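The complex appears here without one of its protein chains, the remainder shown in place.
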């Protein structure tokens, strides 16, 4: 921690600050420059981070030296984490993992139909919301329990693993039973109680980046899960909110290599929610893989005109199949496989 | 709803669209312009809003005519809503309401000390977090139940009403008992299950705007609460996330008159969280009142250097007292009172 | 300047960095903490700022201690700057200055009519664009030279001072002749050659904040003008670009107190361009004054339906007169006058 003093800071203010630092069991060193005096603090940054040093008289600003997350950082673990989903499916290894399926589970027949198609195109995980976070209270809110049962049946028939979203701590036990990966949606990225609860399990968690959260905050939310003991965390870039309105959100493709450098956790991309338009899903999926993403989560629906949610951004199975072939070529171009 | 067709849309595509609209029990009308054909839809916009019309072949874009919220809108209720907190305290009436207190409840003595001071300066509601949403899992998470008891004692001794935050549906019963106003924090603005649960009660709810949510989404989250039957909703502008980094967030002061024009619900401002710096709280508090806000929520702590959270943005009681006098003058200048 | 090394930085990398710093005539000091080694640099920060220290091997990040602007900063000049426009009109003093008039100069009669009205309501400076920056090449681009002559005539008849925009270095001589204040528009805030040219004159300059520029960049653009010798700079907050789309831009009202703390230059606000809607101009104008702004620039047009530009955000003279009375009350509430 580096504390920069104002040009007019007094000796008394400096002494007060220094004695406070010592009181916390930390070691201060003072450096007087030509224009500013600065005070460095040596010791456990965690201790001093909780102190509101900016309110001390004479302090101009406080600069952090260390990252505010530990377990999620590359400093803590050098090699890439690989998350095992079962039956040999791994996320974070050489093979790109593709999760596909409808935005929400609508009915059993349709779901099984989609599941079979995405499987034959190369997806290994089936996505489908049973509990849906919707901006409007009047929009379709998901089938709930019934949706989970349909997912289970689709899994039985196809062997696909299941990812579905948890919105409420009260549904955790249910999802532990039905899901192979629990998804925490973008709107719940800072629902800290939800993070703690999934952190207490061993179930793989797909944590989506909040629409206006920095990468630092994203990793701090991952830290919540890790710090409870669950290291099976997969990150997901799904677009951030910007001023650009020709897409629903703006896919932050550079977040992929940034996160790869800061963290050992795998990172996948969601081009469907990021763009909100099916015609942009393909180019953005390929971009994410070219940038180093470990996987993709893509919405597929055979009849987008009739989809109960997010029809605009769903690929029909034929287009998904075509895209999977293109993704394979891009993956191989960057040393990965599908 | 207005549907704009592509310049190359075929007659068959137009017919398909028109028949779909009729199938939904709505009335289409077609207008052929020089460069584009457009199709208007007359009838309940709710019905058609759930259809992903943008995926219909030949459609270029879909323009909404109506607002996606009803109960929260001025169209639904012309006159300003006034929320009664009890003992004659009202939010949304001529008198500006000020909520003040520490970021988190730290200990009983300190809390009661602050409560007495803010009361004597003119605050009528005591704020203080018992459950704290913190970005880092290693930061102080609040005293929980014990904090609620301290708030109750402060209320008993001062007569101040209590506002405190609900983060978890499982704590609702507890908060119904201790709080006069339940706060839904910015990070939970789209925690829809939490909104529904407080919607089922009659308790006044302070709904904070999410840091990257539009005013439209803000009113749709209010709609979640209203649609469950609870009309005692107070909105709170608390700063949005922008590229500017000299403040923690950017106070969107124009949101105050915008919301006043779109909705009948009262709107207050939180200059402490919006700016993150105590030196900016005063100017921004006065700006919000000048723009028409119905109240303020302000952090006050007698010893910011020792505060367990948000010390940087807390006013000391002396500065709060001074600010209350200034706010009074600004309020009177715009026809309000404190 | 503080340089933070990576946890795995080698002694050789540290030595290379230290010798480079010495080579530049600066004094390094090294501090080895528990988790990171950091290197401080004492001396003229200007010298080292131009070095791309982040590319040195072993360097994790570089933290600046000093602000990148000098002449524009409060450190350089403690007391508020007051800009003299002539005939006793001053910007930055106790009296709030209001600039008002049409977006663009459209014809002589209309302009003189508006000028007389805004003067009688209390404005002291007439705004009006002769050269107009328009997003579309097909929109009205201003009357040019003819517009300047109309402004001169309005000045002759009313005694109002004139502010008008400079878009092109080739028009500078013309504007020096006709304008009392030269406006540099938001889209030209980083047109550095234009800044340098007005910096070589002594004419007061109103510098508008770029729609996506930070306050730091805003002050660095002011520094361009000051560093050429022209200290007659007035800053103007006119809204920044955010995700919120219910207003044209988002008025960053906290920029007013932030700039007051960082710089000695006066700062005014433009609620017309910030909001883009005449119904929001009043609340935002009052908010800006309550937050400490030194003045306002407001669009006034007697017949917004017929305005050739920005009719949506123009007040009719009657509303402007009413607003001026309200502004007066708010100004007095915060210790200013109109």
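Letters are used for the chains, namely A, B and C, taken in the order the chains are written, and counting of residues starts over at 1 for each.
Throughout what follows, contacts are C-beta pairs under 8 Å (C-beta built on N, C-alpha and C of every residue); 3 or more make two chains touch, one makes a residue touch a chain.
Since the structure is predicted, the reported quantities are computational estimates derived from the model, not experimental observations.
Which residue among A:8, A:202 or A:332 touches the omitted chain?
Of these options, the touching residue for the absent chain is A:332.
Among B:15, B:202, B:245 or B:337, exactly one should touch the missing chain; which is it?
B:245
Among A:291, A:307 or A:324, which one is in touch with the chain left out?
Counting the whole complex, the residue in contact with the absent chain is A:291.
Residues on chain B that touch the omitted chain in the whole complex?
Against the missing chain, chain B presents residues 2, 4, 7, 29, 31, 33-36, 38, 40, 42-45, 63, 65-66, 75, 212, 241-243, 245.
Footprint of the hidden chain on chain A, which residues?
212, 214-216, 240, 242-247, 250-258, 261-262, 274-275, 279-280, 283-284, 286-292, 326, 329-330, 332-334
Considering the whole complex, not just the chains shown, which residues of chain C touch the missing one?
For chain C, the residues touching the absent chain are 20, 46, 49-52, 54-56, 68-69, 133-140, 167-170, 187-188, 190-193, 196, 210-212, 217, 220, 223-224, 227-228, 241, 277-278, 304-305, 307-308, 310-312, 314.
In this text, only the chains that are shown with their structure count from here on.
Chain touch graph shape: choose line, ring, star, complete or other and state it.
The chain contacts form a complete graph, every chain touching every other.
Could you put a whole-Å number on the gap between the CA centroids of chain B and chain C?
31
Rounded to a whole Å, what is the gap between the Cα centroids of chain A and chain C?
Chain centres of chain A and chain C, defined by C-alpha means, are spaced 38 Å apart.
For chain B, jot down the residues that touch at least 2 other chains.
212
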